[in-house]
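Here the complex is missing one protein chain, while the rest keep their positions.
So, subunit A:
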Amino acid sequence: MTMRTKGTMAACMAALTLGMASAAAAAPCAELAHGADLYRTACAMCHGTRLEGNFETPALTGRFVANWAGAPVSELEAYVHRAMPLMAPGTLSPDDTRAVVAFLLAANDLPHGRTVRVGARTRSACPS
C-alpha cells in the first residue's frame, strides 16, 4: 500500500468517524423520550427522579460522569444491561438499554458518541 493510498484511507476513515460522530452527537428525540420514560419506571425509584441518588444509591450525575469518562458507551450500555435495574438485572432489551443510556448522557449534557466524552458538553435540543 502506498503512502498516498494510506493517506486517502485515513482521510476517509476520519470523515467517516466525524460523520458518524456528528450524526450521533445527539440521540434521536424519540429515543431520549423513551429513555426518560424507562428511567422513570425502572431507575428513579432508587436513583431519584432527578438522578440525585441518596445516601445508599449513587447519583447518576457528578461522580457517575467521572467514573465513566473516556469509557466506550458500549461498555456503559453493557453494564446497565447486565447489572440494572438492581432488582431485575438483564431485563432491559438492547433497545431499551441504549435508550436509558442515551437519556443518562443527555441528562448530563454529554454527547452521545462512541465514548463518554467529558469536555464536549452539549445540551440536547429535544424537548424535555
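Keep this in mind: a contact is a pair of C-beta atoms (placed from the backbone, for glycine too) under 8 Å apart; a residue touches a chain by one contact, two chains touch by 3 or more; residues count from 1.
Everything below uses one rule, namely that contacts and distances are computed from a predicted model.
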| item | value |
| --- | --- |
| Protein name as given in UniProt for the chain not displayed, "Ferric reductase-like transmembrane domain-containing protein", "Zinc transport system ATP-binding protein", "D-amino-acid oxidase" or "Spondin domain-containing protein" | "D-amino-acid oxidase" |
| Residue in contact with the excluded chain [from A:33, A:46, A:65 or A:126] | A:65 |
| Residues belonging to subunit A that touch the chain removed from view | 48, 50, 52, 54-56, 59, 61-63, 65-66, 69, 108, 118-119 |
